[in-house]
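The complex is shown incomplete by one protein chain, all other protein chains being positioned as in the whole.
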Amino acid sequence: MKELVRDSFAVTVKELKELSRDPVSLALTIMFPILLISIFVVISQAFGASSYNIPVVVADLDGSSVSKVLLDKLTTSPLIRVNQFVQTDEQAVQAVQSGMATGAVIIPKGFGQALLSSGHTYVILQTDNSKLTAPLLVNAALSSSIQAMLDEATQTGYTGALSGFKAAPVDVIIRPISGRPPSGDPFLPGMLGMITILGAFDDIVNAITRERERGTFPRLVLTPINIFSVYMGKMSSTVVINAVRTTLMLIIFALSGLVIRGNIIFIYLTTSLIAVFTLSLGLVISSRVRSSSTLTILEIALTFPLFQLSGAVSSAETLAPEGRALAYSLPWTYGNDAIRRIIYLGVGFNAIAVDILVLLLSSLVLLPIATLLAKRTM
Amino acid sequence: MLEKAIETHNLTKVFGHFTAVDGLNFDVREGELFGLLGPNGAGKTTTVRMLCTLLEPTTGTATIAGYDLVKEPAKVRRQIGVVSEGVMLYKDLSIEENLKFLSKLYDLSGEKADQRVKELLEMFDFREKAKRQVRALSSGWTKKALICAAILHRPKILFLDEVTSGLDPQSATALRDFTRNLCNQGVTVVWTTHYMTEPEKICDRVGIVYGGRMIQIGSPNDLKRKVSELSVMEIEVSNLSQETIDKIRSVQEICNLRYEPPFLRISCERDDELTEKMTKTLLSEGVKIRAINTLEPTLEEAFIKLTGGEDEIDRILGRNDTDRQVMKERSK
Partner (left out) sequence: MSKSKFLSDTLAVTINEFRVLRRNRTAILLSLVVIPFFFTAALGVGSGGAGTSYSVTAKIPIAFIDDDQTVASGRVYAILARSGDFHQLIQGYREDNAIATLGTGKIYAVIVIPKGFQDRLLNDQVGHITVYVDDSVADLGSAIQGNLLKNLQDFNPRLEVQPVRVGVSSPIEIVARGVKFSGFDVGLTVILGLVIIFATFYEIAGGISRESEEGTYARLAVSPIGLGAIMAGKTFYDLGLNAVRALIVCALAVYGYGARPNTDLLTIVGLSLLMALLTMGFGFIISALGLGVRAVIIVEFFLVLFLFAFSGFIIDRELLTGFSKTISYSLPWAYGIEVIRRAVLIGQPLWTMANQLMFVVVSTVVFYGIAYFVLKISRERLVI
């Protein structure tokens, strides 16, 4: 036991020394979290902004005083920018189809007349649904403009056909319980998870594959050291490096105003276990994949599927049924879920115990397999 | 009179603040086997890399097979073949596939290419190894594969850079014989090596490179004669004082003296009485002698001899008194 600890410690120190002299891995360790967060801050700022400049064209085929009120509301909407007024339906549609505008609002002839006489009319909204989010915002802008128009009519005591207008019968009030900032930032805990995963994958490349390529791995195993000690040493160094990454991420979180409700120790515990599991899996893979560049590309190729399926970007609960099933079969999902709940909900150990157990058991299963495979494929 | 296959004009290569090759001037005649001899880091490989257009000279130029190195590199490449570290074959392909690919780049047409490839594979006795991936070949066979690739297109000039390193003695001999044959057929060969004994076996002339400069050019016999005049003695001693070292250094015939306790290494002009002189001097100073051995001169010792002594080396390399003092301190 003493030998195991001593040898593992020696390997750990060596790993950390090597990392300190490897600019590529250092860059990955330090730059990657910063860059990833910066990119997602841009994204979440975009999603959380209070005003946009989404180009919309309007065709007022009615030209009545009523339609002019709606036009007025549209042009002052913070979500869209009415950049052109066109004369015909076809022109409006063409503007959207050509990409000049994301949406076209077509106020049909007789709009005002119908509204005043029967209290009921319609507006046509043509949107470019090839876009991801912008059409929804155009729809929201139109809805809110219509609502504003109706509210104004009600407030000014209008007694026309609109006076009988009833709002929807049931109103739903949402009370969020999380500590998530109003701006959203739903990605941040997931980013911590992803950075832990990718960092651990990269540690594998350094830990084993490059050693094999350089010939230092055979040197190591020719000494009296046990292969298990080697792996434990590399595992420990990964835990240390991961702690550095996690600290960096938490600093970035703090600087971006995120309040961490839960115990930071649990965050370190969870990310360490994610790293340990990822490293264990990587050790198994690296017994078959010998090239560091192949392993690196494999690592990165897995990134985007993991973004999707491990709860980093969208929670597993909100995926399609097959996706959910797959997500729940990945230990990383449990880790990301635990991080999210610790940060936003401040849950205690009891609440994340199952997640921790899944990660621990998965690692415990993989590590002996990795050791066995390493012995066979030395 | 034979034409000059290679002629360099102040060929220089500077990497940052480091001058790897400094104003090299030499020529190689057609059909000659020219040796470039020097220790590791002397600038031999850098010279070869410039001459085969891998590196661009910082200043100076050369004429290779009648073409200007700097102005007509593409034409130069058609005339040369190279075996050098860092100029490799595709490891995932077999030697045969590598040669067939390269033959296309040298404008060898289908049938001609096939014929030439077959000829080379037979010449080097590849047989079933011809279908094996290059990565699966041993270093010796890989080297043969590299030579095949270098001579595939029957170049006029061949650069063989440290080509015998890592080969067993028989293979090295076979390679030297093969190269000699090529020269007899009119191919000009530049052969770089750091082994002192190699040039005398095959080279027509040898250029000694040291510190990026051409120190001397001459035939191997000249070289051998100069070196054979050198004698190296290693004496295992104890309690040697600086005074004693200075006294020994003052002995006229000594070329070089280095003391790395407990060994005192003396190189000097061959003198049958020198051993007796040295022994007497040491004993008179009360030095205890444990053993005396006669050794082959090291490359540096040979260079010192060949280049006319340490002073000459210093002059050539521009070393000043401070540098010499530092080197003396290091030699104690």
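What to note about this one:
Per-chain residue numbering starts at 1, and chain names A and B are given in the order in which the chains are listed.
By definition in this document, contacts are C-beta pairs under 8 Å (C-beta built on N, C-alpha and C of every residue); 3 or more make two chains touch, one makes a residue touch a chain.
Everything quoted here is computed from the prediction, not taken from an experiment.
From the options A:Leu61, A:Ala243, A:Leu345 or A:Ile369, the residue with contact to the unseen chain in the full assembly is A:Leu345.
Contact with the omitted chain, checked across A:Leu61, A:Ile146 or A:Ile260, is made by A:Ile146. From the options A:Leu61, A:Ile124, A:Val240 or A:Ile356, the residue with contact to the chain not on display is A:Ile124.
Although one chain is not displayed, its contacts with subunit A can still be listed: residues 24, 27-28, 31-32, 35-36, 39-40, 42-43, 46-47, 49, 52-55, 93, 96-99, 102, 115, 119-135, 137, 139, 142-143, 146-147, 149-150, 161-162, 165-180, 184, 186-187, 189, 205, 289, 291-294, 296-298, 300-305, 308-309, 313-315, 317-324, 326, 337, 340-341, 343-345, 347, 351, 354.
In the full complex, subunit B makes contact with the omitted chain through residues 49, 52-56, 74, 77-78, 80, 82, 85-93, 97, 101-102, 104-107, 133, 149.
Please note the rule applied: only the chains that are shown with their structure count from here on.
Averaged Cα coordinates give subunit A a centre that lies 60 Å from the centre of subunit B.
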